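Note that one protein chain is taken out, while the other chains of the complex remain in position.
Chain nomenclature is as follows: A and B, assigned in order of appearance, with residue numbering initiated at 1 for each chain independently.
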Amino acid sequence: MKILTCPLNGPRNMSEFTYGGEYHPTPDHADASAREWAEHVFFHHNTAGVVTEWWCHNASSYWFLAERNTLTDEVLRTFDCDQLYNQRIDFSAVTTPETRK
Amino acid sequence: MDPSISPTQTSRRSSLYRRHSQLNAEFHSFGETIAVHHYGSDETTQAQNLGLADLSTLPRVGFKGAGALAWAEQCGVHFPQQPNWASKQPDGTLVARLSSSELLMIGDYSGHSPLIDRLAAADRPERVYPLPRADSHSWLALCGSHAPDTLAKVCAVDLRPQHFENGRIAQTSLAKINAIILRSDIGNLTNYAIFSDSSSVEYLWDSLLDAMAEHLGSPVGLQALIDNR
Partner (left out) sequence: MPFGLLKYGLSSEYPAQQHFNPAADLKKHYDVVIIGAGGHGTGIAYHLAKYHGITNVAVLEKSYLGGGNTARNTAVIRSNYLTEEGVRFYRESVKLWQNLSNEFDYNVMLENRGQLTLAHSDAAVRSFRWRAEVNQHMGVRSELVDRQQIAELVPNLRMSEESRFPIMAGLWHADGATARHDAVVWGYARGACQRGVELHQLTEVQDVEITAGRVTAVLTNRGRVGCGAVVQAVAGASSVVANMAGIKLPIHSYPLQAMVTQPYKPLLTPHVSSPHVHVYVHQTSRGEFVIGGGSDPSPLYNTRATLEQRESLSAAALELFPFLAQARLLRQWAGTTDMTPDYSPIMGLSPVENYYLDAGWGTWGFKATPICGVSMAELVATQKVPDIIAPFALERFYRFEQINEAGATAASH
């Protein structure tokens, strides 16, 4: 079986992991339009080549990032998401003309 | 100890109690809880060969969040420097560090943990979230000289004692379900504590007993573990 190296738990069978989608920065929740949110939630680059994506190690519920080549299925590296997310983001309800519609 | 105690006498029950009753288990109270004392005779020797015990009613709790480790330290908890290791506290409670922001605290076999009681009652600052591990996760103990052979049949991680030191943790897939496996020897007895989703523990119990059969393993009561200390 293919082996993926989890930054927390070390090398494990691929079957222990769940794919979590492409990594892309979250829009600014304070003033992103509904269109930007739609794009963020539904649309993907779906690149044929090296991509950065989310993976979860199921047994530890641990989310991390991986760089993987989607043509060869080769994983180039895996790393902790603390490198990209290091502060808490609090959401507050925002009313924009689009959400009121 | 009252030998006539019933497993349904308290609200905290193991999902496996009907299976235990079918095996003519005798239930006793341990601290604040009720667990299987024994099924048959001479389980102390059976545990040294290969035994499986259900400790699901004994205390345990988790804490998670960015502030969890700092808070635990303030509360006087000693936890390992590295994730996936566990260390024993003075009152016998085992503290397992599951990541950079999560701890799992496991009481000893007395059925009472002063540390867990103290932390459960303490005020928690922001970004420290309790995890009800006693409800969400079952707790099985697989012990004896053939325990590593049994685990090798159902788990891809090398858990043999020479490669997996006492106190180490593997969060992995066991018989195709997610589990936290912690090596916590009892004296000289090799022992693995296994925590997995309560809702599938009947499946895991049956699967492990099936895997144990070739090494003549069988269920043992909690008393067999205590007697091996």
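Throughout what follows, a contact is a pair of C-beta atoms (placed from the backbone, for glycine too) under 8 Å apart; a residue touches a chain by one contact, two chains touch by 3 or more.
Everything numeric in this text was worked out from a predicted model, so none of it was measured.
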Chains in view touching the one left out: A
Among A:Thr5, A:Thr18 or A:Gln83, the residue in touch with the chain that has been omitted: A:Thr18
Residues of chain A (touch criterion as defined above) contacting the omitted chain: 1, 14-15, 18-19, 21, 34-35, 38-39, 42-48, 70-73
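Please note the rule applied: only the chains that are shown with their structure count from here on.
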Chain A and chain B, separation of their C-alpha mean positions in angstrom: 33
Interface residues, chain A side, partner chain B - complex: 8-9, 12-13, 15-16, 57-60, 62, 82, 88
Touching residues on chain B, where the partner in the complex is chain A: 66, 83-84, 98-100, 127, 156-157, 170-173, 178-180
